[in-house]
Every structure is written in C-alpha cells, then in structure tokens.
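Let's turn to chain A:
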Amino acid sequence: MMEVLAMGGYGNFVWGAYGLTIIVLAVCIVGGPVRHTKAINDVRRRIRAMEAKS
Partner candidate 1 sequence: MWKFFHKLASPPHFYQFAGKIVPWFAVIAIACIGYGGYAGLFVAPVDYQQGDAFRIIYVHVPASYLSMMAYSIMAISAGIGLIWRIKLSHAVAAAAAPLGAWFTFLALATGSIWGKPMWGTWWEWGDPRLTSELLLLFLYIGYMALRASIDDIAKADKASAVLALVGVVNVPIIHFSVEWWSSLHQGPTLVREGGPAMAPDMLYPLLAMILGFTFLFGALLLGRVRTEVLYREYRARWVRELLLGDGGTT
Partner candidate 2 sequence: MTDTRPLVPSLWSGFVGIVRRDILLAWKRPGDVLNPLFFFAMVSALFPLALGPSSEQLGSIGPGVIWVAALLAALLSLNSLFVSDFEDGSLDQLLLSPQPLTVLALGKAIGHWMVSGLPLVVISPLVAISFHMPDQSIKVMAVTLFFGTLSLSLLGSIGAALTVGLHRGTALLSLLILPLAMPVLIFGARTVSLSTSDDAVSAGVYFLAAYCMLALTLAPFATAAALRISNE
C-alpha cells in the first residue's frame, strides 16, 4: 500500500497529476447537467415571458 502511494519516489507527481485530472473531469461532468437544468429553467421563464407579452 505504501509503495503504491510512493510510486517509486514520484508519488507526489503521479498522484498530483491524477488528482488534478479527476478534479477537472469532475468539474466538466458535474457542470453539464447543472447547466442543463439551469438552461431549462431559464428558457421556461423566457417562454412564459414571451407568451405573457403576446
């Protein structure tokens, strides 16, 4: 276990790189549905406003 973490002395670098990757991918993956729900709400509001005017 310890040697897995140590990665032959390069542990910080390897896990740092993988950690950063996970963070960035997580941001993109979570961001997608979040923006989509926001879009649905925004567009709903816009449609309602458009129809209220007409």
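The candidates came about this way: all candidates are chains of the complex that A comes from, given by their letters.
Methods note: a residue touches a chain if its C-beta (ideal position, glycine included) is under 8 Å from a C-beta of that chain, and two chains touch if they have at least 3 such contacts; residues count from 1.
Small disclaimer: the values here were computed from a predicted structure and weren't measured.
Candidates 1 or 2 all come from the same complex, and the one touching chain A there is 1. Of all the residues in chain A, the ones that touch candidate 1 in their complex are 4, 7-11, 13-14, 16-18, 20-21, 24-25, 27-29, 32-33, 35-36, 39-40, 42-44, 46-48, 50-51.
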